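Read through the structure below, which is laid out as structure tokens, and then see the notes.
All protein chains but one are shown in place.
The first chain written gets the first letter, and so on, giving A and B; residue counts start at 1 in each chain.
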Amino acid sequence: MSLLEVSHLKVSYPTRDGVIDVVRDLSFELDEADSLGIAGESGSGKSQTALAIMGLLAANARVSGSIRLDGLELIGESERGLDRLRGKSLAMVFQDPMSALNPYMTVGRQIGEVLELHQGMSADEAAKRSCELLQMTGIDEPGRRSKAYPHQFSGGQRQRILIAMALACGPRLLIADEPTTALDVTVQKKILELLRSRCRETGTALILISHDLAVLSGMCRNLMIMYGGMEMERGPSQRVLLHATHPYTAALLRTLEDLHGGTGPLSVIPGEPPDLRNPPGGCPFNPRCSEVLTHCNKEIPRPRPVRRIEGTQSHWVACHLEPEE
Amino acid sequence: MNKHGANDTVGGRSLWQNAGERLRRNKAAMFSLWLLLFFVVLVVAGPWLAQHDYTQTNLSLGSTAPSLAGGHWFGTDALGRDVLARTLAGGRISLLVGLVATLVSLLIGVFWGAVAGYCGGRVDALMMRFVDTLYAMPFMFFVILLMVVFGRNILLIFVAIGAINWLDMARIVRGQTIGLRHREFIQAATLMGAGTLTIIVRHVIPNLLGVVVVYVTLTIPQVMLVESFLSYLGLGVQEPFTSWGALVNQGALEMETAPWLLVFPALFLAGTLFCFNFIGDGLRDALDAKSDEDGW
Partner (left out) sequence: MLTFTLKRLLSAIPTLFLVVAATFFLIRIAPGGPFDSERNLPPDIRANIERSYHLDEPLLQQFGRYLKGVVRGDFGPSYYYRDRDVSELIAESFPVSFTLGMTALLLALLGGVTAGVFAALRRNSFSDHAVMSLAMSGISIPNFVLAPLLVLLFAVHLQWLPAGGWRGLGSVVLPAFTLALPQAAYIARLTRASLLDILGSDFLRTARAKGLSRSQAVWRHAMKPTLMPVISYLGPATAALLTGSVVIEQIFQIPGLGRYFVTGALNRDYTLVMGVVIFYGALIIVMNLLVDLLYAWLDPRSRRRQ
């Protein structure tokens, strides 16, 4: 049994303009201590998936399908049950470190809070442990710094604090939603490295979400490409990147290559992200696909396995194109 | 259902259209808007509607209760004057003071704030220092002083009350101007060589409109309240003019014997204030693009 099993997840919102489906029939698994990168443009549904797993969707969200953590069904679980899981077995780090910490509370206390809540520590014990955790995430002079307030730290440091806080109780799963997007380029790599090493130390599975394939390629063992609320391709990172099967993945990789070299004009994926109020029929990518077939806008392609190679996990793609054998 | 393909562009809605739609959905605000309109029409059309002149005394009819048959729908006061006519006449003054005084504070405040915000630096610091200094002054007391000292001149009332409120307007406008100053289109206009005054008039002010409209709608009731306050203390408009505050003052004195003297002007006053406040609130919510899906 995998650590996390998501099957046929659907998230939609009723609005004045009709029902908007932000996640449409998503399924994937993640093993213990493994890592998965979710890539996609904004609007692809990746953040909504993360929030659905955490149970932190907006009050008017409609969720269906199944999300199992260690066999426990999360959809439909009571608020109190979810509260017990969050911070302890499930943790999340959000995109903007500048506003994610309470400006009126010391950093040490904010970390200590998780410890007191889930591990029953006393205030003193929690304070001590907070210092240790700060040290482990690269904050110097943790004893003194834990009594400081968030505004006294830089963006990168705040993200370290948030990571320390998220991993404080050694959760089974950590979801990081664009954790470095708001940071300086020089700091990004360090934070990603920190994320990887700390997760390895605590045996925490990691889901890393980003719109930037370059960020994901070095970090995660598995990769899932999302578009228009659905998965396009999914599998071990090496396989997906080296043998990209879906036209969207291939197009994304082309834009990456151009950024890192080449002298021709930058390749661009023509068209615009789908309007979720009136999504295209069939495959959501079909209006922009360079290899579109006639029935692509009528039938939604179901994920099917790409040819297996022994010893590796399955590589799935949701596309009508038959692979060239 | 899917009438539009992915390549059709969905018609964009301007900020004002969005706001207008949101406002229309706000039932309390819309109701208040219509009610206010009703009040205003009544008050303005008063002289032609009321059967009696509001200054006409008729001692034989002193303090009669309201009756439809008797022709005095709101009753009469001790001097036999028709309460309906007086209420409508008082409304004219109260609303007039509200509008004019708000206009005064608007003009001073917008000018002060826009200049301070746009110029920045020492000019800004100095101008806002002045505002801060004035903030701590107990203005109401000064207005009372002014009324006592210079007599109850209606023009003075306009200016004095207007001068109380401009401080908030100045601060808000300054804040908005500073925000706007750094926005791209202002920089673009500067690059194109537009002069400072042109920029202020053509770019800064239209963008302030939203905030200003909300503020004006919320200032009018405050100003009306101040005026009624003064009238209550006997320092407001002089006879033959009357205002809702003055009428309430007189009415309160005879509350137990002739309650209609208090009730009708009070209803009109409170009702109008209510309406303005609800509309102002509605406008503020409509123009503030915050969604209501926070998961709480």
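Throughout what follows, a residue touches a chain if its C-beta (ideal position, glycine included) is under 8 Å from a C-beta of that chain, and two chains touch if they have at least 3 such contacts.
Values in this document were obtained by computation on a predicted structure and should not be read as measured data.
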item: Contact residue for the chain not shown (choose from A:Ala33, A:Ile75 or A:Leu117); value: A:Leu117
item: Touching the absent chain when the full complex is considered, from A:Ile20, A:Ala148 or A:Ile300; value: A:Ala148
item: Full-complex contact with the absent chain, from B:Met128, B:Ile144, B:Val159 or B:Val213; value: B:Ile144
item: Missing-chain contacts mapped onto chain B; value: 28, 132-138, 140-142, 144-146, 148-150, 221, 225, 228-229, 232-235, 245, 248-249, 252, 255-256, 262, 266, 269-270, 273-274, 277-278, 281, 290, 292, 294-296
item: Where the missing chain touches chain A, by residue; value: 54, 56, 79-80, 83-88, 91-92, 94, 96, 99-105, 113-114, 117-118, 144, 147-149, 151-152, 162, 165-166
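Convention: only the chains that are shown with their structure count from here on.
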item: Where chain A and chain B are represented by their mean Cα positions, the distance between them in whole Å; value: 51
